[in-house]
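What you see is the complex with one protein chain gone and the rest in place.
Going in written order, the chains are labelled A and B, and every chain counts its residues from 1.
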Amino acid sequence: MTAPPGLSGGRSRRVRGRPLLYTSYAQDMALLDTRAKRVWTGLLVLLAFAVSVVLADRSLEMLAVAYALAIGAIGLNIVTGYAGQVSLGHAFFVAIGAYTAAALSGPPGGDTLGYGLAEIWIWLPAAGLVAAVAGVLVAPLATRLRGLYLAIVTLGLVFLGEHVFKEWKELTGGPGVGREAAIPQLFGYRLDQDGPLGTKEQVLYLLMLSLLVVFAVAARNLARSRVGRAFAAIRDRDIAAEVIGVPLTRYKVLAFGISSFYAGCAGGLLYCVSGYVEPGSFNLLLSVQFIAMVLIGGVATVSGAIAGALFISLLQPVTRALPALVPVISGDTTQTPNVFQVETVLYGLLIVLFLVFEPRGLFGLWVRARNYWKSWPFSY
Amino acid sequence: MTGLLESLIRGLGNGSVYALLALGFVIIYKATRVISFAQPALMLAGAVAVSYLAEVTGFYAAVLLAALLIAGVALVIERIAIRPMVGRPVFVVAIITLGIDVVVRVVVNGFIGRDVRQVGDPWGFAQVSLGPLVVQQRWLAMLLVTAVLVTLLFAFFRYTRYGLAMRAAAFDQETALAQGVSVGMVFALSWGLAGFLAAIAGMFVGTGQGIEQLTWVIALKALPAIIVGGLDSLGGAVVGGLAVGVVESLFQSYQGEFAPWLGQNFAVVTPYVVMLVVLLVRPYGLFGTREVERV
Partner (left out) sequence: MKSRYVVITAAVVTLLSACGVIRGDDEGSKGAQTTGVTSEPCPSAVDSKKGCIYLGSISDLTAGPFAALAVPITEAQKAFWARVNKAGGIGGKYEVDVTKFVRDNKYNPEVHRQVYNEMKDQVLGLAQTLGSPTTAAIIADLKANSVVAAPASWTSAWEFEDVIIETGANYCVEAMNSVDYAMEAYKPKSVMAVHLAGDYGADAAAGAKIAAEKNGLTFTAVETPSGATEQGRAITEITKNKPDLVILTTGPADAATIVGQAAAAGYKGRFIGTGPTWNPALLKSPAAPALKALYEQSAPGKSWAADTPGHQAMRDSLPGVTPNDGYTSGWAWAYPLKAALDAMVAGGDVSRKGLLAAVKSLKTVDYEGMLPPEAGNYADDPNTATFRQTLINKVDDQVPTGVSMAKDFFVGPTAKDYTFDGPCFAKL
């Protein structure tokens, strides 16, 4: 495309105070299209890094897990949110990543498979790639199916995967036993131990946060590329997409592959924090949790997926604090309205309430709030 | 040979439970185009209701009461959480049912407690001889009750006003609406029926071994059954359920002997294997309607 002279420069031509006036195609397609977005995103990232020196280790650990989950949620959002292929099989790809990472980084000669490659820059891409290969292998079957058929087939994948992981004891330690998870090590420096860079939790927090930023930016870039537009076309109407020249099979396979790559990386990272992984974890519940993150956060938005992951992971500690505030709810599991029951009920109810009242999820709430203030005090 | 036949009967017995659950899924799907993931919770709730009511009213009355009770619960769920979602993407509604499933199960688990609850069925592990075969009575009961319920259900769809309304709405919602069919009523009826069937299935799952908090997982085996049969085919649901039950039972009996390399307990995942194999050949299941794509 050749732009008329004077308009190609994009950002330099921006009119102050008119954030929605796009004067060039590049500007419309920019990663962060308005100045406010750039500033605030930058500040938010800075703030996220800064809290690592402020928060207590327990909270940092929780956030580190949330960030790893967010990477997985972004992955699911690529295939389900952007490309519209409903997958209940995300837990399967997460498992493949977790075990690839654990096996590569595990100490050789132990009870379970280990190759002693603890360097994170080896096992993290490997975990993603192995999961992506699995995704690509599954995709041809998936491309023949649509909608709920696809959802249930991917569900079957979770069950088959669970069986394989439970039986493959050399790799996984077997059901109810489990194995040590991946060991994060960077240039010989263990990231899951207290060291010169800070406590274990601080280091892991920074690791997860940096990776999340990388993965999030990559996903955002993908979504605004030719591939992302093809995904959206398939989601909105696959036949129409085919008619306008989008090769369906290729892009569906690509969507599954990329999504599985994210899932695999998330799987590898997720279990670094607790350090232990059990094959029973990769069940329907985990898949549903990822779906819940995407839906509660906001379908087809990267920021939504991150918000959803944070929301779901922080739900637990928040409810755990309830007994101190609401005397009816007991912290003792032997009594009946106890925190664990409340936690589960809240989880279910929130999914229902969000979908009934705000189908765009947290992102939708944000958009509403933004629109309210944009025209304040004349908002209605 | 008797071993094979006994194994088959066990499979048909368990399969008929899957068929009841699968029918619930398909009825809701046909009416609303949504797969209700709340079925497991309703099944568990039915079994728990039976186990409490049986102590008061006796077993058979308890089954009927529990089934009606769960049908009522299903109606309430439909009215509160599903009806407002008419016209929203089906997948969103499906996820809502997942949320409902989680909530209902917490409540039901509170009633189950930590011990195994017995449903108070008269069959237990009692056996009966059919010629050379020795089979458990409960499997025959499952088969028989399912046969009767399926017959009644098909008669309902074929010969009653409401059945006709449901078929009409399943065929084309807007046209049915234009002809004076209350689609809301059809939605409600489909959930009620599914709840009713789920409760009966739950009761059967509880016979013999009793029910515990983890029993809900059984209901998920009906999902491959409906895919095998075809999402929108009632007959397919029955065939799919029975097929899944039989294959699972045969694998339980013979896989350890003939294919040990598949790993112990492969039988647990056979429903999904059957599903994948069928889908490779027929993407819409054995009896499902092929979607016609018009550009």
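Everything below uses one rule, namely that a residue touches a chain if its C-beta (ideal position, glycine included) is under 8 Å from a C-beta of that chain, and two chains touch if they have at least 3 such contacts.
Because the structure is predicted, anything quoted here is derived from the model rather than measured.
From the touch rule at the top of the page, work out which displayed chains the omitted chain touches.
Hidden chain contacts in the full assembly come out as A, B.
One chain is left out of this view; which of A:Ala134, A:Val253, A:Val277 or A:Ile296 touches it in the full complex?
Once the missing chain is taken into account, the touching residue is A:Val277.
Where the complex has a chain not shown, which of B:Gly210, B:Gly236, B:Pro271 or B:Gly288 is the residue touching it?
Once the missing chain is taken into account, the touching residue is B:Gly210.
In the complete assembly, which of A:Ile122, A:Val177, A:Ala218 or A:Leu349 touches the absent chain?
Residue touching the absent chain, from the options given: A:Val177.
Touching the absent chain: which residues on subunit B qualify?
Residues in contact with the chain left out: 3, 10, 109, 114-116, 118, 121, 123-127, 134, 136, 205, 208-210, 212-215, 217-218, 248-249, 252-253, 255-256, 264-265, 267-268.
Just the residue numbers, please: which parts of subunit A touch the chain that's not shown?
42, 45-46, 49-50, 52-53, 56-58, 61, 166, 174-178, 196-199, 202-203, 206, 210, 213, 271, 274-278, 280-281, 331-334, 340
What we mean here is this: only the chains that are shown with their structure count from here on.
So, what's the distance in Å between the C-alpha centres of subunit B and subunit A?
Once rounded, the distance between the two centres reads 33 Å.
For a test of understanding, state which residues of subunit A touch subunit B in their complex under the given definition.
Going by the criterion above, the answer is residues 86, 141, 144-149, 151-153, 155-157, 159-160, 162-164, 166-167, 239-240, 243, 284, 288, 291-292, 295, 336, 341, 344-345, 347-352, 355-356, 359.
Give the list of subunit B residues in touch with subunit A in this complex.
29, 35, 81, 84-85, 88, 90-96, 98-103, 106-107, 109-110, 220, 223-224, 226-227, 231, 263-266, 268-269, 272-273, 275-276, 279-280, 283-284, 291, 293, 295
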